[in-house]
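Below you'll find the structure, written out as structure tokens, and then a few comments.
For chain A:
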Amino acid sequence: MTLPFAIIAGLTVGSAIAAMSLRNMVHCALSLVLTFAGLAGLYLQLNAEFVGFTQILVYVGAVSILIVFAILLTRSTEPKDEPATVTPWVGISVAVAAFLTMALAVLASPIGKRLAAPASEVSVKTLGQKLMTDYVLPLEVMALLLTAAMLGAVIIAMKDKEGSR
Partner candidate 1 sequence: MLGTGILRGMVETAKNFAGSYHDPERLTTVEYPEQRIAPKENARQFPFLVHDTEDPMKGLRCVACQICEKECPPQCIYIVKSKDKRADYKGQMQLYPVTFDIDLSVCMSCQICVEVCPFESIKMDTEFELSNTDRFGGLLVNKHQLAKSNEHYRKIHPTEAAVSDAALAVEVAKAQAKAKADVEAKAKAAAEAKAKAEAAAAAGPVGAVAPAPAPKPSSPAAATAAAPAA
Partner candidate 2 sequence: MAELFAKLDALPVTLKHLLMGLLPGATPEWLVSVVSAVLTITPILAVFPLMFALTTVIERKGLGRIQNRIGPNRVGIPLTDIRLWGFGQFIADGIKSLIKEDVVPRAADKVVHFLAPIALLIPVLLTYSVLPFGKNMVPLDLPQTGLLFFFAVGASTELSVFMAGWSSRNKYSLLGAMRAIAQMVSYEIPLILSSLTVVMMAGTLSLTSIVEHQAGTHFGFLHNWHLFTPWGFVGFCLFLTAAAAEANRTPFDLPEAESEIIAGYFTEYSGFKFAIFFLAEYLGLFAMCGLGITLFLGGWLPPVNIAPFTWVPSWCWFLGKLSALIVLFIWLRGTLPRLRTDQLMGFAWKFLLPMTLINLVVAALWHMSGGAVHIGIRWVVGFAMLAIPYWLLGRGFEASVGKRVYRFAN
């Protein structure tokens, strides 16, 4: 574990905890953005430049804005003083279960046993070619899904014309 990794990991985990525990929703969102940025830093640590910068572009640049807008448009940002009424144990147990499943899956996978990762430099070009050849079906399915979601959003947001109903 190197020092940069320790710093970035600490930042990521710390901001994730802050995102869960802060009272003010916008503060939570901003901490979450820091978590995204920390994740991008981790990707960069692993020499995955493309993924890291895409993470910043998509999550820090766009998804965070979406979250913030959703918070502003749906509820008051004023922090409330009363404590959370739901007992946290259900949530904690679900989280622990999810984490255990993931951890067991990772441990069971052969990734840890491999001594060195394949050294081939994955360029953006190869990524793109793979995406347009081997993985073109998932890509198209995703595109269709996103288009459907966008159409749905447009229909929900569309104002009914006078006397149309």
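With respect to how the candidates were assembled, all candidates are chains of the complex that A comes from, given by their letters.
Note that contacts are C-beta pairs under 8 Å (C-beta built on N, C-alpha and C of every residue); 3 or more make two chains touch, one makes a residue touch a chain; residues count from 1.
All values reported here derive from a predicted model rather than from experimental measurement.
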Problem - Numbered candidate touching chain A, per complex, among 1 or 2 - result: 2
Handout entry: Parts of chain A lying in touch with candidate 2, wherever the complex brings them together
Key = 24, 26-27, 30, 33, 37, 49-50, 53-54, 56-57, 60-62, 64-65, 68-69, 72, 77, 123-125
